[in-house]
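Here it is: the structure, laid out below.
A single protein chain has been removed from this complex, and every other one stays in its place.
This part shows chain A:
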């Protein structure tokens, strides 16, 4: 544990640097970095500041958000299979994005797509809280989340189904694979405030999540206000996942796999897992986004696809390793 956090921090820093240095423009390490820091009037400054920096920053933001929200959700539900998408936010955000793409709104101005996605994510959360109620049990929350995901998924399919425009359809399909390519600092400024707000809220949950290890009754008797914890969790998860989906599309497996990998390394304490998973998520998304650019640089391989290709076998391996524990 004592060495894990510095190690993960180092990993984030190293991969962040690598992410800044990898791209189609063949420029040396020192030249790239000096172009980033000093505006030397060359196109390289533009490449570094407007293309590579936002991409690396978004990888950190999205990864940390998904990792941390996944750890919090697993801790709250006391279930290693929980993931942040469970409460229906990613599905409702995706629906908003698809509507923006289909109606052509996305082409009207840069932020149209992420803003619509955030709007529908908010609608999804409001619907969730209305359905599950402020005092609802965790099971009600899951069921409401599944219902909302199903509804958003159905509406999304309807949009695709009725789409008269094959270009919009293919654009939608590619968007849904999730990517950090061609994002600008505007996207960073849109996602950052919501994400930071969500991180701060999630960070307050550590003590409550630790106590929940003993069940809801025992946690309440330890002075944890469960209603408040649940509301904080839902709002925080909605802001970080809503923001991440709005700028990057649907990126799965981070929130599921990262807490699962790191849990044994932090003595299984949910509070420690929160912060470790934030760093671990950033590491994983940075690495996958670098892989996307290295493996097939000219084919626009999608981040979400690579993530799933890494995530699913990793998950299978974990299941294989821990199957005795579940038996």
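Going forward, a residue touches a chain if its C-beta (ideal position, glycine included) is under 8 Å from a C-beta of that chain, and two chains touch if they have at least 3 such contacts; residues count from 1.
Following the convention adopted for this analysis, contacts and distances are computed from a predicted model.
J.: For the chain not present in this complex, what protein name does its UniProt entry give, out of "RNA polymerase sigma factor", "Iron complex transport system ATP-binding protein", "Spore germination protein KC" or "Assimilatory nitrate reductase (NADH) alpha subunit apoprotein"?
T.: When "RNA polymerase sigma factor", "Iron complex transport system ATP-binding protein", "Spore germination protein KC" or "Assimilatory nitrate reductase (NADH) alpha subunit apoprotein" are compared with UniProt, the left-out chain turns out to be "Iron complex transport system ATP-binding protein".
J.: Pick from A:45, A:110, A:140 or A:213: which residue touches the chain that isn't shown?
T.: Here the residue in touch with the unshown chain is A:213.
J.: Please identify, in ascending order, the residues of chain A that touch the omitted chain?
T.: Within chain A, the residues touching the omitted chain are 78, 206-207, 210-215, 217-218, 220-225, 263-264, 267-271, 325.
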